[in-house]
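I have a structure here, written as C-alpha cells, and I will follow up with some questions on it.
Only a part of the assembly is drawn; its chains keep their places, and the rest are absent.
Letters A, B and C mark the chains in the order given here, with residues in each chain numbered from 1 onward.
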Amino acid sequence: MTISRFPIPELAELPEDIRARILAVQEKSGFVPNVFLALAHRPDEFRAFFAYHDALMEKEGGLTKAEREMIVVATSAANQCLYCVVAHGAILRIRAKNPRVADQVAVDYRKAEITPRQVAMLEFALKVAREPVEIGEEDFRKLRGAGFGDADIWDVGAIAALFALSNRMAHLTAMQPNPEFYLLGRLPK
Amino acid sequence: MTISRFPIPELAELPEDIRARILAVQEKSGFVPNVFLALAHRPDEFRAFFAYHDALMEKEGGLTKAEREMIVVATSAANQCLYCVVAHGAILRIRAKNPRVADQVAVDYRKAEITPRQVAMLEFALKVAREPVEIGEEDFRKLRGAGFGDADIWDVGAIAALFALSNRMAHLTAMQPNPEFYLLGRLPK
Amino acid sequence: MTISRFPIPELAELPEDIRARILAVQEKSGFVPNVFLALAHRPDEFRAFFAYHDALMEKEGGLTKAEREMIVVATSAANQCLYCVVAHGAILRIRAKNPRVADQVAVDYRKAEITPRQVAMLEFALKVAREPVEIGEEDFRKLRGAGFGDADIWDVGAIAALFALSNRMAHLTAMQPNPEFYLLGRLPK
C-alpha cells in the first residue's frame, strides 16, 4: 500500500508553514493522515485545499461538526473514495459519538440512525455530488422546510462541492487511508 | 437574470484584499465576472478558491494556458455548468486564438480542431470529472505515451477536480455568466 | 476538418432538384451548409430528410420559429451533436434576436433567458430525446397547462424525434459545421 502515485517529499524539504501544519496534526492525532503527505509536493495547492477545508469544516454555524462529516462520508461513498470514507468515517464516529453511523451513512443513509433533518441534508448533498444541474428552487424549499437557513444550505452544498474535488484528487493519486483510521471511534470510551 | 441565489455584498463592505482583487479584475477585463461577486460574501472561501485557481491556471508547466482552459470547458460542459462554459469558453478562444474551439470542445471534443495529444488530455480530464473511480495505471500509460509528464498529469487531474467543485458552486448559486463573455474572442482582431 | 466520412458528390453530378435546392440555400445564406453536401450522395434520403425538415420547421402553428430552433438546440446538445448545436444555434440566435440564448439552451435550459412556457416545452422535448418510454398522460397535462394545444405537442415531440435522427446521421458521418455558423447572429445589427 503506497500513499500516492505522486512524489511524497521529505518533511525537512517542506516550506515552514506546511511542515508546521503537518507536525501539529501529528501531535494531535498521533499520526500524519496521508492526505497531508500526498498534497505536500504542491505547496500552493496544499495551502488552498486546507484553507478551503478549514473554512467549511471548522466553522461555527447551523450545522454541527458531525453533520458536516456526514456530508463528507455520504458524498465520498457515492464517489467510491476509499480515503475519504475511511478517514472522515472515523471523524464522524468521534464527533457523532456513534460507532455505527459512518458505516450506515456510507452504504445507505436512508437506513442510518440519523434525524429526518439529516436525511434531507444528505439527500441534497448527494444531489450536489451526483447531478448538480438538477438543483432547483424546490430543493431550497424542502431544506428551508426542514429548518435550514440559507447560510446552512450554502454550507451543505459547498462541503459536497469541496469533496467532489477532494475525492477526485484521492482517485488521481490512488491515496490510501492510514491504517489507524479504520478503528478510530469504534470502541466505547 | 440575477447573479446568484445568495447575497451579493456591496464592494465597500468587503475586506480590503478581496475588494482589491475585484477592482484589479475589473480594471483588466472591463467588467467584474460574476463568480467574484457570488463568492464574496464568504471571504475565506473566496480566498481559498482563487488561491487554488491561480495555483493551477496561472502557473507555468507542460500544459499551455489554452490547454488548461480546454480542460475547464470540456469538464464544465459535462457538468452542464453554464457559467463556466461561457466564461472559460471566452478565455479559451482568446488563449487558443481560435474563435471556434470553445464551442467544439463544449459539445464534442472528439470533433474539435485540437491535436491528438489534446484529445488524450480531455479524455482523461472527462474521466476525472465523470467516473474518477475508474482511473487506473492504464490511463497513466496512455498519457505518458502522449507526451505528458507526471506533473502534467497531476495538473490535468487537479484542474478537472477544481472545476468539479466550481461547477457545483455555480449550480448551487444559479450563477449567471456576464453578457460580455458570450462574444469575447469570437471576432478577428 | 473534412465534411463527412462518406462521399461528397460534385454539384454537377446531382439530380436537378437536389442541385436546385443546394443552389437556393447557397444564394440565400452565402454558403452551403454541410448537411446538404453530406446527404447528397443519397438522393432519396436527401429528399425525405428535407421534406420532413420543412414540414416541421417551416410551418405555421402554435410554436414560433425560434421555439422550434430551441428544441433542436436543446436536444442536439443532449446528444452532443456538434453540427446541429452550432448550425441551429446560429438560426436560433437570428430567429430569437438574442445573441446569448443558443449557448444557454445548449448548456442548461433551466438557466436560459426564456419563458416558463418554453422551459416546459424543452423539458418535454428532452424527455422525447432521452427517455421517450417515460412519456405519459402527466406530461400532456403539464403541457396543456402551459398553453400548448395537442397539435403543438405533436410538433414539439416530432421535432425532437426528427433531430434524434439528424443527430445520429451527423455522428455517423462525423459531419462538421461550416465555420460561418459560429459567429452568425452574435453581433448587433
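By our rule, a residue touches a chain if its C-beta (ideal position, glycine included) is under 8 Å from a C-beta of that chain, and two chains touch if they have at least 3 such contacts.
Please read these numbers as outputs of a predicted model, since none were measured by experiment.
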Total identical subunits in the assembly as filed, 3 in place: 6
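The criterion applied here is as follows: only the chains that are shown with their structure count from here on.
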Smallest number of contact steps required from subunit B to reach subunit C: 1
Interface sides of subunit A and subunit B: same vs different residues, half threshold: same
Innermost chain, taking as reference the mean of every protein Cα atom displayed: B
Centroid distance [mean C-alpha coordinates] between subunit C and subunit B, Å: 29
Gap in Å, rounded to a whole number, between the CA centres of subunit C and subunit A: 44
Distance from the mean Cα position of subunit B to that of subunit A, given in whole angstrom: 24
Per-residue overlap in subunit C, given as positions that touch at least 2 other chains: 108
In the complex, subunit A residues that touch subunit B: 5-6, 42, 44-45, 47-49, 51-52, 54-56, 79-81, 128-129, 132-133, 135, 140, 150, 153-154, 157-158, 160-162, 164-169, 171-172, 174
Touching residues on subunit C, where the partner in the complex is subunit B: 1, 77, 80-82, 85-86, 99-100, 103-104, 106-108, 111, 113, 174, 176, 179, 182-183, 186-187
Contact set on subunit C toward subunit A in their complex: 108, 110
